[in-house]
Structures are given as structure tokens and as C-alpha cells.
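Only one protein chain is missing; all other protein chains are in place.
Order as written gives the chain letters A, B and C; numbering starts at 1 within each chain.
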Amino acid sequence: MGTYHCQSLVQRIPAAELAAVADVTSAAAGRAAAFAPGAQATTEPESLLADPSIKAVVIASPNDTHARFIEEAARAGKHVFCEKPIALDLDSADAALAEVQRRRVKLQIGFQRRFDAAYRRAREAIAAGELGHLELIAGTTRDPKPPSLAQLRRSGGLFTDTAIHDLDAVRFLSGLEATEVYATASRLVLPEGGDEGFVDTAIICLRLETGALAVITNSLRAAYGYEVGMEVMGGRGKLAVGQEEQVRLRRYDAEGVRHDHVGWFLDRFGEAYVQELAHFIECVRSDREPEVSGADGRAALVLGLLAQRSAREGRPLAVSGVV
Amino acid sequence: MGTYHCQSLVQRIPAAELAAVADVTSAAAGRAAAFAPGAQATTEPESLLADPSIKAVVIASPNDTHARFIEEAARAGKHVFCEKPIALDLDSADAALAEVQRRRVKLQIGFQRRFDAAYRRAREAIAAGELGHLELIAGTTRDPKPPSLAQLRRSGGLFTDTAIHDLDAVRFLSGLEATEVYATASRLVLPEGGDEGFVDTAIICLRLETGALAVITNSLRAAYGYEVGMEVMGGRGKLAVGQEEQVRLRRYDAEGVRHDHVGWFLDRFGEAYVQELAHFIECVRSDREPEVSGADGRAALVLGLLAQRSAREGRPLAVSGVV
Amino acid sequence: MGTYHCQSLVQRIPAAELAAVADVTSAAAGRAAAFAPGAQATTEPESLLADPSIKAVVIASPNDTHARFIEEAARAGKHVFCEKPIALDLDSADAALAEVQRRRVKLQIGFQRRFDAAYRRAREAIAAGELGHLELIAGTTRDPKPPSLAQLRRSGGLFTDTAIHDLDAVRFLSGLEATEVYATASRLVLPEGGDEGFVDTAIICLRLETGALAVITNSLRAAYGYEVGMEVMGGRGKLAVGQEEQVRLRRYDAEGVRHDHVGWFLDRFGEAYVQELAHFIECVRSDREPEVSGADGRAALVLGLLAQRSAREGRPLAVSGVV
Partner (left out) sequence: MGTYHCQSLVQRIPAAELAAVADVTSAAAGRAAAFAPGAQATTEPESLLADPSIKAVVIASPNDTHARFIEEAARAGKHVFCEKPIALDLDSADAALAEVQRRRVKLQIGFQRRFDAAYRRAREAIAAGELGHLELIAGTTRDPKPPSLAQLRRSGGLFTDTAIHDLDAVRFLSGLEATEVYATASRLVLPEGGDEGFVDTAIICLRLETGALAVITNSLRAAYGYEVGMEVMGGRGKLAVGQEEQVRLRRYDAEGVRHDHVGWFLDRFGEAYVQELAHFIECVRSDREPEVSGADGRAALVLGLLAQRSAREGRPLAVSGVV
């Protein structure tokens, strides 16, 4: 993701200048920095934070480092774009958010779906009342291949890494907060090994503040590729965001009709990733608050952590108790 | 087709009573008659025409017998439903139509698409001006398997047997008459043998009386099944009638997404065939003129014959010269 | 539904003979009986049960009478086709099933989806291992208009009247039993009045015996019509049963592209209703057991009642405790 963001900053966002790239792997830093002629590559993120000519940072490190890097960057007075999730626990998230507020820097969380044309138009239509009162939301994210156990340990697992996109999308599309969370999950796909209770298949039910209901299903492996979609139903109708086909080619033969399926997340959201970064750069330059705030990052994290606990404890949990 | 019509008359059209079935093959007549307990089976169509208790006949014999049977049935005072085409040449068609008029019997030609819900709604929308002035029509019929040479000889071939449906559909949907016909055709699929110039792949261009254009493509073999569709475009938009999928089941796997394709004409038009017969029975009972007249049958035949000649002569032909 | 069944028996199932129709409303009985010339109409179902020439009955009365009618019909030695649900409580279901077993009559429950071509092919593909091990099932039923409170009282409400179709479909498609049920529901659509806790919007989560998960969403009102669908995902891919469009006509204009949506259940399942009855008649005539048994009816009822209780109590419930 970091490499893609570097490329976007250099090639697609003229208002941005890529000054430096830090990565624990020197070669990776070099590759990403290579997009911009003068960009520096380093394995020391601290050196970037110490550089007064750098105005903003983009954090695309493992999930378990997000909160710490946000906090350090804020302390150094840098504006921050950080991939989701904001943190893997609420204390770290709150510490980071406190520092952001204290230093009056901007923070945008990488919920790129909010910058996808389909989600945006759905949001606008819902906000304009096209659906009437909302009743039922159903969303899904299915990844093509499960991460390794090592990756799961750093990402926090399905609820904080994958489901968090859908949890944010429910909040974004509905404009509503959840009051109760229930989740049930299974481990059907992940390889043997590890006893941290990682799951790969899950259902999350949300009760929203108006009584509207939402359900999210997640799978860490889908044999047919990458699937993301969300339906929002209200008294006047339904909106459905989704994409199956990547290349607009249909094949007809004795077996029937075939088309391809989106293979991975950059095929679906490549442009949204560019747009979210462009928005961040524009906010930094024009001193506006990003549309996706640290509070949004925290709210989705709360739901993700509650879902994780609900699945473990086998009972629905009230949101109010946690926040 | 005759068997299907018998079943429809018995099981789906309570107002009809199946009195007798004639077929050159005794067994076939018996099978079709078996749908109705008391129906008589015969190999002598004349006996049906001589039976004064029989009020109407349904003709589903080979194309080259249509005109003669219409004429004989009309002479015997029977109302007539006849499969398309009305005839294989204009003289026969005119003789049959003259007898129909003389005997004041009703005649409906089996253009079943006119009774399909999609075509009907398209027609209504166009007649109501939803598209504005028509500009371009594009239609296709593709059969799953080519007929034998023996069948082609009796059907008259692609232009009078297959294309005639599309030619009628252009007239039905547009409400316009053609002024010029051009066709080009190839023999790419049919087995060797026969030198009557049968073709299996064709394009027919029509210029309509308003200057609007229409094009029809036909294939006597489609590896993926039975395909029928028509687009009508006007100043305000486009209507497209078509159906790919038969069973509403999608299969997702590592190869992408698949669904089936309509396999043959009864899968697509089974209900339309019932509805056209029900309309005919209703017209007979209530003494109304059928919506699809002998004149419609003749008009489509004119275009089919002109297309056939155009393909042979390699030049566009004016319609006015023939009628 | 009773009227539709009578019409199917008379017009579509030659092996059946409609002898008599009983309805509390005399006129309704008369209308349904009118499909068959000699059929008797009555307001006394007992008279049918007392008639020794009647071999089988089709029960399409209000849900709260199903179990009693099954029991009485079985006692009278009639084979029974009964609409879902088999009963509104387990005791009644068990009493009916005991009588069915005692009298050795056949009983088929009206889960017509099992006779829909798409569901059947999906079932066959899954049983043949096309999907590998199942992981996640997601289904929905959304009715176009909510029933009145009076109707809800007799139907038992969303869980036993609507969701029960999806609960059966999960069992049918997966071939698996549920071990745990969780449901959450809201009343967002139903008119004021009544304090029986009726809901109109619900999510039901099932944990299946293999650890696979299933989720069902239900709505008693959908502004766009009647929506039914189910996805089954396994290690090798996904199958999706669903239908949006009724008439195969697309309209293109300055607003984009439009097509219609299936409007109500007979548009979607009209043929499946005929096929299930034909299967029942065939089973009666050839002395075979119907594919959809009383045990299937009971198993779906168990899940529906558990979902109802789970939604009320706000916690997941084990299936084992109830059965």
C-alpha cells in the first residue's frame, strides 16, 4: 500500500511532493522513493519526523504501529494520513487522538471507500432522503486470500483489519451510530497453528440508533476474487453498491455465459486510494479538516473490537459501555 | 409446434376445445390428440375441414403448405390460426388472403413475439412516444442448431423461416413500413449438399418510411443456445428486448462468474405461444379481428423474399416494386 | 394461494382431479371450484374429510389452522399437502406429525423454493461438491407489502411466516443443520396498534453443525417489489440464486438504464408452486415419500421459533435444547 501511495503522490497528485520514504526494509524504501527523482529513502522514520521541511506524513505500516506513528508524527507537528485501523486498542487510539488535538495537526484515516464514486453517490442519495427512513443495511467484504498467521498477528485479525471497512461504510452511508453489536465467527480456512483465536468467516449484526439494522459478512478467502458490496434499504427503496466484473468482456459458449470477477482490492479501489490522498493533500494545503476524521477511525475501531469480543463471548454487546 | 399448441389449447385455454388433430404421421396425431380425452386423431386434414362442428383450425404444418391449408380452411368456413410464414411466395399468399376475405373468416399469423411481455411493453412505450422519433433498430435471431437440408427445402430457408420473425418485429415495434431492403449472406455452417443457395448467416438492412434504419442479423447456429433480441433507438432513448439467462443462478469460481443461456425457443417464448393462441380463441369467440392479421403475414413475407433476392443479386431493392 | 393451487391442479397437473373445495367464505370456495366442471364447493371442510372418494387434500388455510387440519386429514386417511409453516408451535406440529405417522399417510410441506429450477440446480451443484466445504450462506426475503395486524396474528409473524422459507432454504441448499440461532429485529414499518411484539425487519444468524455460518435478512415491505435470494459460499466458489428483473426489457434514457423488478411471489415462484403440487400428486399416485417431509416442516419451525425467542431475549440460543 505504501508503494501505491507513493506512486499516487508523485504521478497523480501534482500538489504533493514526495520528499522521503521510510521503510524497515531499505530496498522497499528505495523502490518507493524512486517514483520521485529527489526523494530520500531511509529505514529511520524518525529522520523524517525530524525534518522540518516535511509537512505531512502518510502512514502505511503494519496495523499495530499505526497509533504510535500517528502520535509521534503529531508530536513532530506533521499532518497525518494513516491507513485503517487507527489502532488495535482504544487506549492507543485515544493517546494518538489526544496528541493530534494537542498539536492541532490534521489526521485522516484511510477509509478509501468514502472516496469511491459509487459509495459517494449512495451517501449523497441517502443524505438527500432518497431512501426515506433507513431500515436494513447489508454489506460484505471477502478477500481473495487469507493472510499468514504472522500478518494476522500484526493486523489484529478479521475484525480490525477487514470488517473495519464495512463498519465504517455503515456509518458513512447511513449517517447513524450503532448501539449494539453481535458477531459470530468461525475458523474454516486459516492454516493450522496459532491459538490466538483468529477467525476467517464472520457475521456482524449492528443495531443502529434508530432501530435500523445492519449486517456485515466477512471472509478472508474467496475462490473467485475480491468481493465488496453494500446494500442500504429504506422505506422508499434500496441502493446497492457493488462490482463483480473487472474487464467488460462476456464469453458465450456451450457452457453458458462467463465474465471475470474483480481480483483484488486495487482493481476495485485503485482510484479511490488516489482520491483520498488528493483530498488529504488538499485539506493540508487549504487548512480544511479531512472528511474522514480520527473520530471516524476510533468509532469504527470501537465496533470492530466489540464485534471481536462478542464473537468470543457469544452474546450481543452494548456500544455505550465501551465508549 | 403443433403438439405444443394442442397442449396449450387443452391445458391453458379453457375457452378452447380440442376436437381433432390431423398429421401425416398417425402416431404424431395420436400423441397430440391425447391431451384432450375426446379429441379425434387423423391423417386426413380434409376430414377436419369437412366437420361442421369444428369452428377454427390451427395450422402448424411445414411452411410450404401454409398457404394451401389457409385457403382450404377458409373455403370450408373455418377461422384460421397459421404459423409463420403465411406462404413461401406472394401469389400463394394472395390467393389464401383472397379466400380468407371472401369467406369472411378470421386469420391470425403466428408472430408470437407480439404476445411476449417484453415486446408488448416496448411496443406500448414506443407508441406512447417514449423514444421520440425512431432512428435505428437492431435485432437478431440466432438458432441453436441448423435445420437439415430437407427441412430447409420445406421452410424456404433463413429469410422466410427465421428472419421473418425479426422483420415482423421491426414492423410491430416501430409501426413503420420499410421502403428498401438490402441483405448479404453466407453459408458457413450448413453441411455440404444441395445447390439451392441456402445460407446460414445473414445481415438484412431496412430503410423505413421515415428515414429510420433497421438492421437484422441472423444465424442458423449459435453454440451458446437461442438468442433473440431487438433494440429500438429514438431521439429520447433506447429500448432493448432480450434475454440471456434462463435459470437465475450464478456460479462464481476461480474462472470468474457464469450463468446459463436460453437454450431454445420454447424456453424463451413458451408463454407467448400460449398467449397468441388465447388471443385467437378470444377473437373467434367475440368476433373480433386478431391483432396479427394476414396483411401482417404478407408484409413480413414481402420483406423476407426481398431480402432473399437482395442477397442473391447483391444490391438493395425497393419495396414498392414488389407490392 | 388456495385458488392458485386449485387452478394448477386442474389446468397444469393432468394426473390430479379436483373433487371439492372448502373455504370459510362460500364465494371463495365457489370461485376456486369453478376451475373444474364437477368440483364441489363447501364451507365445511369436514365434509371433504368424510368423503371416501377423496384421496388427498391441499391445505392453504391460515397458518394457525395448519396443524389441526393436517391432524384431522391424516385421521381421515387423506394424504396431505400443507402450506408452510407446519404449525405455529412445536406441540401442535408434533401432534400432527404423530397422526400422520400413525395413519401412514403422506405429508408434504409447501416449501416451493425446493422446486424452483435455480434452487434445485444450486442444491445439486452443492451436493456434488462443486463448492467444496461450505463456509457462509446469506439469504433474504423481502415482501412488497406488510400484512395487516389481523393477518400477522394468524400467520405468527415474520419468523414463522416469511423467514421460515429462508430457514428451509439454508437446510435444503447446505444439507446441514443449525446448532445455534441468534436474531435481532425491529418494528419500523408496521402500522401502530397491537402489542404482540410483531416485527417487520430482522436479521437471523445461524451457526451450522460444521462451523459454517448463515445469515438471513427479512423485511415485510420493500418499495421495489418482492426480493428473494440466497448465496452459498464454499472453499471453491459461490452460488447465487436470485432474480431482479421480471420482463426482459431495458429502458435507456437521459437518466440512465432501467428495468423492472419482480413484483410479488407468484411472479417469481409461480412455476415452482405448480411443480411442488405435481410432485405431491406423483408421490401419492406412485406411493413414494415426498421430497419435503413433515420433519423438514418441523425443523424449519424450530429455527423460526428460536429466532423469534432470540430476538425477544436478546441472546443466541442453542438448537439442541429445543428439539
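By definition in this document, contacts are C-beta pairs under 8 Å (C-beta built on N, C-alpha and C of every residue); 3 or more make two chains touch, one makes a residue touch a chain.
No experiment lies behind these values; they were computed from the predicted model shown.
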{"item": "Of A:Ala50, A:Ala98, A:Ala127 or A:Val247, the residue in touch with the unshown chain", "value": "A:Val247"}
{"item": "Listed residues B:Ser8, B:Asn63, B:Gln108 or B:Thr140, member touching the removed chain", "value": "B:Thr140"}
{"item": "From A:Pro146, A:Gly237, A:Gly263 or A:Gly314, residue that would touch the chain that is not displayed", "value": "A:Gly237"}
{"item": "Touching residues (missing chain, whole complex) on chain C", "value": "222-224, 244-245, 252-261"}
{"item": "For chain A, the residues touching the chain missing from this view", "value": "11-12, 14, 35, 117-118, 121-122, 125, 130, 236-243, 246-254"}
{"item": "Interface with the undisplayed chain - residues on chain B", "value": "132-133, 135-136, 138, 140, 142, 180, 182, 184-189, 201-203, 205, 207, 211-213, 215, 217, 219, 221-224, 233, 235-238, 314-316"}
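Note that in this section only the chains that are shown with their structure count from here on.
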{"item": "Whole-Å gap separating chain B and chain C, where each centre is the average of the chain's CA atoms", "value": "40"}
{"item": "Between chain B and chain A, distance of the C-alpha-averaged centres to the nearest whole Å", "value": "56"}
{"item": "Junction residues of chain A - those touching two or more other chains", "value": "222-224"}
